[in-house]
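Removed from the display is one protein chain of the complex; every other protein chain stays in position.
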Amino acid sequence: MKRQAPLIITFLAGFAMILGYFIPHEPFGSLQQILNTWYMVVAAFAMILGVGNLVKLHSAKIRRRSPGFGYSYVLLAGLAAMALFGITRGIEPGTVFYWMWWNMHVPMSSTMFSLLAFFVASASYRAFRARNVEAALLLIAGILVMIGRVPLGDMIWSRFPDVADWIMNVPNAAGQRAILIGIALGVVSTSLRLLLGIERTYLTGD
Amino acid sequence: MGFADRIREIDRRIIFLVVALAIIIPLLIPIGFPIQVSPSVRDLYNALESLPPGSKILMSFDYGASTYPEIYPMSLALLRHCFRRGVKPIIMGLWPEGIPFAERALQVTVEEEGKVYGEDYANLGFKAGGIVVMQALGRSFEEAFPVDAYGTPLSDIPVMQSVRNYDNVAIVIDFSAGDPGIPAWIMIAQGRFGKPVGGGCTAVSAPQFFPYLQAGQLVGLMGGMKGAAEYETLIRTRDLGSAGMDAQSIAHAVIVLFIVIGNATFFLGRWSSRRNKGTS
Amino acid sequence: MRLFLITLSVFCVCAVVSADAQPRSPQIFDLVEPFPSVFPPEQVSARDLPNDAGGSVTVSWRISRSDPEVDAYEILRGQELEGDFSVIGSVEPGTCEFIDTGVSDGVSYFYAVRAVKGEVKSESTPSAEVSSSAQWFNRNRTSMLIALAVFSLLVMWFIYRAKKGVELFIRKISGLEAVDDAIGRATEMGRSVLYIPGIMDMDDIQTIASVVILGRVAKKAAEYDVHLHVPVSKSLVMTTAQEIVKESFSAAGRPDAYNPDNIHYLTDDQFGYAAGVDGIMVRERPATVFLLGAFYAESLILAETGHSVGSIQIAGTAMPAQLPFFVAACDYTLIGEELFAASAYLSKEPLLLGSLKGQDWGKAIFMFLIGAGVILETLGIINLSRFLVTR
Partner (left out) sequence: MGQIAGAWVAALLTLFIFSFLYKDNPFYKFAEHLFVGVSAGYWFAYYYHNVVIPNLYNPLRQGHFLYIIPGVLGIMMLMRLVPKVGWISRWALAFIIGMGSGYFLITYLQTNALAQVEATMSLRLNSVNNVLLVIGVLTGLIYFFFSKEHKGVLGGAAKLGIWFLMIAFGASFGYTVMARFSLLIGRMHFLIFQWLPTIPFFRGLAR
C-alpha cells in the first residue's frame, strides 16, 4: 500500500488531466483548472517547508558562529519584515511591504537581470571563436543578426536588416522547429514513463 | 605568454568596464546616429497626428519593472506628442506597477509642456481584472473607474465630463509587456467596440504582433527601445530612446569588436603554435 | 416631396424583395408608410456552440441595411415563439455575431435581433428553435487523440520488447559521457559538485526530469565520496530532491554520508535565486556545476559565474530561448530532447532505454509526414496538414 498508492495517485492525476483535454462535458471540462488550483494550494503549504528550511539553516549558522554569520541576520531580518508586514498589513501601494518591494526587491531584481549585458559580452568574447565549422556557423549567424538589428548596421550596408531577417526566418526557424519537435517527443516519453510507473525513483524508499 | 595569449586570456573585468563605458558615455553625451523610421511606427505617429486638437485618447500602462527600460521611453514620446498636438490623454493601468511609471512620465512631460491636471489629461489609476475592465469601459468609464487615481469622482474632472465610453475617445494606446496587453485590447476595444488600437511592446515580442498589423487590427506599433527612438525622431525630440539607441549601437559595436579581437588572437595563437611545432 | 419619398420607399422594398429569396419580414411592408427609418437585421440564426461544455448558443445575423445609422443591435431571447422575448445583450453596429452564455442545456430557445436608432427599434423575425448541449468528445482534437495513441503504443511496445530482453543500441551523448569524469574531477580537486535543477516547480516536466537525473548523479557522488550541494528555488523541489538523494546514497551503500542540509531552499524569486547561487559559486568554487532543468533569463548569469570560478559545467534545458547561452558558456550542453533522454542513458535500465527507441520511431513518423505532406502539397494533390490542426 505504502509503495503502490503514490503510483496509483500519479496515474490518476495524469489521466484526469488528459481526459479534461478531450472531454468538454462537465465535470471533465474544468478538471485541468481545478487540479491546477489544488496544485497551487499544495505549493503554498510547501512554502512553509521552504521558508522553515531557510530559517533553520541561518539560525544554525548564527548559533554556530559560522563564517559570515552576520549576513544571516540580514537575511532573516529581510525575510521576517517582508513576510510579517505583508501578511498583517497587506500588500497594496502605500504599505511598508509595498515600499520595501519597490525600493529593494525591484531594483535588485532589475540590476541582477541587467548583469546579463556584461555576461553576454564576456560569453561572446570567449565562445564566438571559429574553432571548427559548428562554432564558425554560430559566430557568423550571431554577428550578422546582431549587426542587422541596430542603426549602425543599417548605416554600413542597407541590406543588413534583410540578411538578419532571412537568418531568423529560414535557418533559425528550421533549427528551432527541429528542437521543438524533439522536445515534444522527449516530454511525451518522459510523461508516459512517469504515469506508467516505469520511472519511479522519486517515490522509492520507505 | 605572448601578446596574443595575454589578449585571449584577458581579465573579463576589462570587458565589463568597456561595456559599462560604452553605455554610460553615450547616455551622458548623445551621439545622434541617424535613425530609420519603420512603417509601423510611422503609422502610429500618423494616426495621432491626424486627430483634431481636443480629441481624447485612452492610454493603458500594462507593464512592469523588468520591461520598463524598453517601454517607458515610448510613453514619454507619445505623451509629448499628445500634449504638443493638444490631444488629451486619459491614463489607466491594468498592471499594478504600470501606474508609478505613468506618473513619472507625466511628471516629466506635463512640466515641459505646461499642462494642467484635469483640463489636459486625467489619470484613472490601476484596476485589476484585465478583460473584464476593458469590457466595463465599453459600457461606461465611470463603471470601471468611479474615481480617478487620486480619489476624485470622474464627474468632477473637466476632461472626463464628455467621456462616457469608448465612443468618446479617438484611439486606444496600450503599452504592453504581456497579458493583459495588446492582444486583449485588440480583442475587446477593436473587435467588440471598433476602436483603433495602437501601442508599444518589448523588442522580443514585437514579431508576434506583425499579423495584427497586416490585418489592420493594430494601427501602429513600437517595438522595443528602437521603436521609442523612432518615435522620438518623428516628434523631433531626442530623449531616452535615442540615447539608448546610441548606447545600444556602441555596445553592439563593442561586442562585435571583442569577437573580432578574440578570433584574431585565436588564429594568431594557432598559427604561432603550428610554427613552433615545425621548428622543434 | 411626399411622392418622391413614397417612390423611393417602394423602390427600396422592391430591391429588397428581389434581392432576397428568403421569407420576407412582414415589418418591411408595415413600414412602407411612414418611411422606414431603420431596417431590421435579417437571417437571424442560432446554433449550439460545438465541442464545448454546454451553456452557450451562438447567434448570428446579417446586418441591417441601415447599419451605418444604427446605434446598436439588441439581442432578444424567448422560450416560446409567441411568448415574451427579453433583451439579453447589446452589440455595436457592424457586428453580426453574439455568443449567449446564459442558457441552460436542453432548454429550447428562440432568438431575435433588433436594430436600435434613438427611439426607433426594428426587430427581425425570430430564429429557428435551438438548444445547447455539452459534448463528450471535442472533435477538433481528434488528431491529438490519434497522435497520443500512436506514441503511447510505440513507447509501450518498445518498453515491452526491452522487458523481453531485446538488446538496444544507444548512441553516445557526449554531455552525459562527461558526467563520470566531471564527478571524478571533483574528487581529485577535493571540491564540491553543485547541482542546479532550474527555477520551476515540481509540476514542470523539465524539473521532474532534472530531479530524476539528480538521483543518478547523487549515486555517483556517493560512490566517489564527493560533497554534493543542491540549492533550489521551490520548496517542493527541495523535498523531492532530499528524498531522491537520500535514496541514492543508501543505494550506493553510504546512507551515513547523506546530509539533508546540503539540499536547501533559497527563494522562489528568479533573480533572488540567481544572486544566491552566484554567491555560493564564488565562495565554494565547485569543481563541477550541473545546470539541468527549466531556466529563463538567469541561465547566462549562472553559467558565466560558474565559468569564472573554473568549474566544469554540464548544462541542459528544453527552453529553446536559453539553449544558445548554455551552448556558448558551458562545456557540455544537453539540447532539448537530450535532457529527457539523460535519465535513461545514465541508468542504462533496459525499460527506460526502450522508451528512447519509441521516441525515435515518433521522429521517424513525423519526418515521413513532413516529407509526404510537402510533396503532396507541392504537386497540388492534397493539403495533408489540415488533418493535423487542433484547437
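Letters are used for the chains, namely A, B and C, taken in the order the chains are written, and counting of residues starts over at 1 for each.
Definition applied: contacts are C-beta pairs under 8 Å (C-beta built on N, C-alpha and C of every residue); 3 or more make two chains touch, one makes a residue touch a chain.
Computed from a prediction, not measured in an experiment: that's the story for all the values here.
Colleague: Please provide the labels of all shown chains that the missing chain touches.
Modeller: Per the contact definition above, the missing chain touches A, B, C.
Colleague: Which listed residue (C:Ala178, C:Leu351 or C:Ile370) would be found touching the missing chain in the intact complex?
Modeller: C:Ile370
Colleague: Among B:Ser40, B:Gln248 or B:Asn263, which one touches the chain that has been omitted from the display?
Modeller: For the chain that is not drawn, the touching residue is B:Gln248.
Colleague: Touching the absent chain: which residues on chain C qualify?
Modeller: 143-144, 147-148, 151, 168-171, 173, 202-205, 208, 236, 239-240, 243, 265-269, 271-273, 275-276, 278-279, 282-283, 320-321, 323-325, 327-328, 335-338, 341, 356-357, 359-360, 363, 366-367, 369-375, 377-378, 383-385, 388-390
Colleague: So which bits of chain B touch the chain we can't see?
Modeller: 13, 16, 19-20, 23-24, 27-28, 66, 68-70, 72, 108, 202-204, 224-226, 239-240, 244, 247-248, 251-252, 255
Colleague: For review purposes, identify every residue of chain A that touches the missing chain, sorted by number.
Modeller: 2, 5-7, 9-18, 21, 32, 34-52, 54, 68, 71-72, 74-83, 85-87, 90-91, 97, 99-118, 120, 124, 133-135, 137-146, 149-150, 164, 166-185, 187-188, 190-192, 194-195, 202-203, 206
Heads up, the rule we're going with is that only the chains that are shown with their structure count from here on.
Colleague: Show which chains lie in contact with chain A and also with chain C.
Modeller: Both-contact set = B.
Colleague: Which chain lies the greatest distance away from chain A when centres are computed from Cα atoms alone?
Modeller: B
Colleague: When A-B is set beside B-C, which has more C-beta pairs in contact?
Modeller: Of the two interfaces, A-B and B-C, more C-beta pairs touch across A-B.
Colleague: What whole-Å value do you get for the distance between chain B and chain C if each is reduced to the mean of its CA atoms?
Modeller: From the centre of chain B to the centre of chain C is 28 Å.
Colleague: Using the touch definition from the top, which residues of chain C touch two or more other chains?
Modeller: Touching at least two other chains: none.
Colleague: Can you tell me which residues of chain A touch two or more of the remaining chains?
Modeller: If we look for residues of chain A contacting two or more partner chains, we find 109, 113, 120, 122, 124, 126, 128.
Colleague: Report the residues of chain B in contact with chain C in the complex, numbered from low to high.
Modeller: For this pair, the touching residues of chain B are 12, 192-194.
Colleague: Across the complex, what residues on chain B touch chain A?
Modeller: 10, 12, 15-16, 18-20, 23, 33-36, 65-66, 68, 96, 100, 226, 245, 248-249, 251-256, 258-259, 261-263, 266-267
Colleague: Which residues, counting only chain A, touch chain B once they are in their complex?
Modeller: 93, 102, 106, 109-110, 113, 117-118, 120-122, 124-126, 128-131, 139, 142-143, 146-147, 149-155
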